[in-house]
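A protein chain is absent from this complex, but the other protein chains hold their places.
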Amino acid sequence: MSETTGTNLSTRGLTKVFGGVRAVDGADVTFHDGKINALIGPNGSGKTTFFNCVTGMIKPDSGTVTFRGRTITGRSPHVIAHAGIGRSFQLCRIFPRMTVLDNVLVAVRRTRIRDLLAPARTDEEVAKARQLLVRVGIDHLEDSEARDLSYGQQKLLELAGVLMGDPDTIMLDEPAGGVNPSLIGRIGSLVKELNAEGTTFLIVEHNMDLVMSLSHHVVVFDRGRPIAEGTPDIVQSDPRVLEAYLGV
Amino acid sequence: MPNASSTLAAPSRETTTRQPTSRRTRRIAAALALVVGALVVALFPSMAPNAYILSAGVVVLSYACTATSWNFMGGFTGYISLGHAAYFGLGAYGTGIIIRELELPSFVAWALAGVVVAIITVPIGIAALRVRGASFVIVSISFVLILLLVFQGWGSFTGGSNGLVVPRPFPDLMRPEHHRVFFYLFAALLAVMLVLWWAIDRSRFGIGLKAIREDEDKAEALGIPTRNYKLVAYVVSATLTGLAGGMYALWFGDLDPIFQFSILLGSYMVLMALLGGIRNLFGPLVGAVIVGVALEVFKLEFGDTQFHLVATGLLLGLVVLFMPDGIIPAVQAGLRRLGPQSSSIREMTASELAERNAAAGINGDSVFSGGPAAREQSPDPAVARHAGGPTPAPEEER
Partner (left out) sequence: MTGSLLVQSLILGVLLGGLYALLAAGLTLYFGVMRVVMIAHSAFLILAAYLAWYANSKLGIDPLLTLVVTVPLFFGVGVVMQRLLIRRLRPATLTMMSVLLTFAIALFIEGLIGFVWGGTQRRTQLPYSSSSLEIFGARIAVVKLIAFGLAALSLLALYLLMKHTRFGQALRATIQHPEAAQLVGIKTDRVAGLGFGLGLATAALGGTALSLDATIYPSLHWHWIGPLMAIIVVGGLGSIPGAAIAALVLGVGQSLLQVPLGTTWAQTIFYVALFVTLMVRPQGFFGGRLAQRF
């Protein structure tokens, strides 16, 4: 692993205010390219709001978001997806009444106007989708409706759908939330595999074991801004982090 | 212990060989139904006992057209427009007014009216699609109500409450012939709509629209330009509805704001599509036939009372409460239950299962008989049903 790390995603002065609450408060954050980055912090520290500002779900009030040198502040979610950022949702979101296969087929990098009426289920795309389903481990559910899957299976499906778009960077919002330990392990290994293949990760997570075992770079949020960052070891022993979590 | 990763060691082949058989029989059945349907349509005018029945047939076909055109928006994107009659009326009046002002041949005016509707719908769609769900329904109702007001009030241009007379395209035809020609014209329009619906349904555009229907924000996060997609679907839906309205104007010849911009007509469209099944190609058509025929029967039985409102309200309410997916899916589900059971999750023979269990150290009873593994499953009985009896659940843990 090289020591020089390029910047994948960075924010400068990112701010979002809800009513009187400064959910994100002038956040300056840098995520490293090619690495597994984690964003942790106590509940209410603004992680998910930060996440949503970056991915375009919410328009920030001020500040900038830069991705690989390109400013993406306030762009629509689909533009950000086309730029190469894929994301998962905190409460896993899939398309309940579509089949598992169709769920994966939906993600497209970009469709030209003349391709709009082209069939959705070309051999090429279907093969790629099937491959992804095999990779995450739910290929045998290909024809089931997504709503019939268990929560853990849906999480894997969500990931397969994100991967279909060939993102350079994947942002995961609490991937370990609500799933059993063996599946957490599976997700962890998938993340490691994909990272080894060159995908950058930004993971918001509460599961400390997962964070510490997986991440190269950890950013700690409290009250809307980063208060510490570094490798897992450094962050773990930082007194400010302890203070933030225990509210002392 | 079996878990998500280990179950995948041998990807199933059974499912793929099972499906084509039942898929093929379904395809044959569908093709057969299509041929029969086409024959019925082709022969109906000859078989109709009198001109009145024939004109009723034209009305039913016009309903089928509007319900199908409505379904381009309601079925694909899930945005329910209760005011779609607005576009029907715009197409109808547009055709009439263009013939009057520009003195163009009937069908040229008709096509031009369609273009005008398409153009008008763009800014309306941009405004209306800024909201979703219930707000969108409210906006759609408001739109048809305001058009009603405008067309009633602007007497000098639209004829106001006195209505507008649209000259017939074939003035020399006797009435039965007139109905017959328009029966086939509406059938042709319906066929075009059905083909377009089918094309979109299997296309990338279609799958994007359906994703919007399922979860709009998620679709956007996956790269679907939801605003543009919705707008295109809306404009297409409105234009087709407008064309149906224009055709109606040419056939019926007499327009009145109250009947053209009517909430009732809009509710018929929704009822028909819902009743037949909004996710199906032929759903609106089936619904239109059922409701259209029922309406004609009511008219004959009960005359001109308000009873058809009561009946429509009752029927719509019942469909919403008890059959929200419509008839076609209910029938399909029923047929599936009667036919050979195919499961969409890999099935094993008993010996394979015993083998596998032995290897994993489980013995005897079903994995569903208690323990943390069973609780790991989603409580939805549909999952158990899909999984078939003895198939071990992939999410299992001991």
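Going by the order they are written in, the chains are A and B; count residues from 1 in each one.
Operating definition for what follows: a contact is a pair of C-beta atoms (placed from the backbone, for glycine too) under 8 Å apart; a residue touches a chain by one contact, two chains touch by 3 or more.
Quantities reported herein were computed from a predicted structural model and do not represent experimental measurements.
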| item | value |
| --- | --- |
| Omitted chain's touching partners, listed by label | B |
| Contact residue for the chain not shown (choose from B:131, B:188 or B:300) | B:131 |
| Among B:36, B:146, B:297 or B:333, the residue in touch with the chain that has been omitted | B:146 |
| Which of B:105, B:167 or B:313 contacts the chain that the document leaves out | B:313 |
| Residue ranges of chain B at the interface with the undisplayed chain | 78, 80, 82, 127-128, 130-135, 137-139, 141-143, 145-146, 149-150, 152-153, 263-264, 267, 270, 274, 305-317, 320-321, 324 |
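One rule holds in what follows: only the chains that are shown with their structure count from here on.
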| item | value |
| --- | --- |
| Centre distance in Å when chain A and chain B are each reduced to the mean of their C-alpha atoms | 36 |
| Residues of chain B that touch chain A when the two form their complex | 1, 3-5, 7-8, 11-12, 15, 19, 199-200, 202-208, 210-211, 214-215, 217-227, 344-346, 376-378, 380, 382-383, 386, 393-395, 397 |
| Contact set on chain A toward chain B in their complex | 55, 57, 76-78, 81-82, 86-87, 89, 93-98, 102, 105-111, 115-121, 134, 137-144, 147-153, 156, 161-162, 165, 180-183, 186 |
